[in-house]
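All protein chains but one are shown at their positions in the complex.
Then we have chain A:
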């Protein structure tokens, strides 16, 4: 079975490390591409626009998106993705430290598929990622 293709947009190396660790044991197996901010993510998502096609994931089946990032933050990227006819079908899961009610509302208003607060506890962090991936890859059906 082809691994589930995920684009992780995250600027914090620690979080990237934690996420990679979590997916080592994920079921079904996942293939993770990492973008360090919104601009980098768009380069991966739109290789035809002169970006570097450094991913085997074109397009990804799921985007895991942090909010606070340099250059282009998560909310801005979310807006771009959801207004691009070729990308807007991809579920976007917000994965962030922020518990701010404003952030939560603003992300859903921009059509985020769901909003997950990064758990403080390391084990629960991995567990949350497993649940998210399991839901989107197995429980729900995605186009093609």
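Worth a mention:
Keep this in mind: contacts are C-beta pairs under 8 Å (C-beta built on N, C-alpha and C of every residue); 3 or more make two chains touch, one makes a residue touch a chain; residues count from 1.
Keep in mind that, in the parts below, contacts and distances are computed from a predicted model.
The subunit not displayed here is recorded in UniProt as "histidine kinase", chosen from "Energy-coupling factor transporter transmembrane protein EcfT", "Carbon dioxide concentrating mechanism protein CcmL", "Multiple sugar transport system permease protein" or "histidine kinase". Residue A:68 is the one among A:68, A:83 or A:140 that touches the chain missing from this view. As for the chain not pictured, it touches chain A at residues 12, 14-15, 18, 21, 68, 70, 97-102, 118, 120-123, 125.
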